[in-house]
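Since the structure comes first, as structure tokens, the remarks are kept for the end.
Here the complex is missing a single protein chain, while all its other protein chains stay put.
After this line comes chain A, so read on.
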């Protein structure tokens, strides 16, 4: 026991030398001396923190980082997604993606249009709703619940319902337009390549507008009433208050929503695959529907992985840009 205790104390001295904080080391030594069975516990106490973070590190390591690594490695192969054969083909998958006029560019363009349209309109409408509902109108809680409800619905159900509503021949939208003698406005909402992408944007906005509203509403609650009172006394109208007080004070919330919107739009898949499936032609092909088709339907795991890597790169770039812009604005 004694011998081993000495051994520990020597080891401890080395550790102290490395750590350099003398007073802290002295305190540690005091604690140690006062406890029996210290020698046995010394390696354990060093190991303990690692054991506690081990589950997370192992799980995220395997399920996230290993998968990312595997995807990157796969993207340089011709793997079909199921076999054991995997041949290295260099950058051929990326070359195919980046060829001018390829499906990838069409999908990227659609993703960007979708991102800009949905992020801007969702934030705008969400803010407008939050501001209106904050005015404590009669029944505002009911409206809040109604606007928030789509978020609680499964996207697959929303898409299925919109597919029926947007049907060009028997759908509710066109039937209503015809009833109002506005036949010229009746469209093939999901079957016209010029409109289909915007129809999908509309569905997405329906689904997520309530989310922006609630986040903005929470942000509004944190703005002090004093500022509004001061503005009122200074004779500030609704629009002036909105643009000079509310919006600047909500810039943090807006940034969060933009970031979430960007990430969300890159992840968009379910609504598209359930409504247009990427068509007509490739007018609503998204990066993720393309990835799915390449990987699952065409058995092209390598190409699918390369699309995944491109999506990851785009997400990282957009996030960095967003953070830089945000920091500059806050300076």
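Just so it is clear, a contact is a pair of C-beta atoms (placed from the backbone, for glycine too) under 8 Å apart; a residue touches a chain by one contact, two chains touch by 3 or more; residues count from 1.
FYI, contacts and distances are computed from a predicted model.
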From the options "Glutathione transport system permease protein GsiD", "Sugar ABC transporter substrate-binding protein", "NADH-quinone oxidoreductase subunit H" or "diguanylate cyclase", the chain left out of the display has the UniProt protein name "Sugar ABC transporter substrate-binding protein"
Missing-chain contact, candidates A:45, A:222, A:240 or A:319, resolves to A:45
The missing chain sits against chain A at residues 41, 44-45, 47-48, 51-52, 54-55, 58-59, 62, 78, 80-83, 96, 163-164, 166-170, 188-193, 196, 276-277, 279-283, 293, 296-300
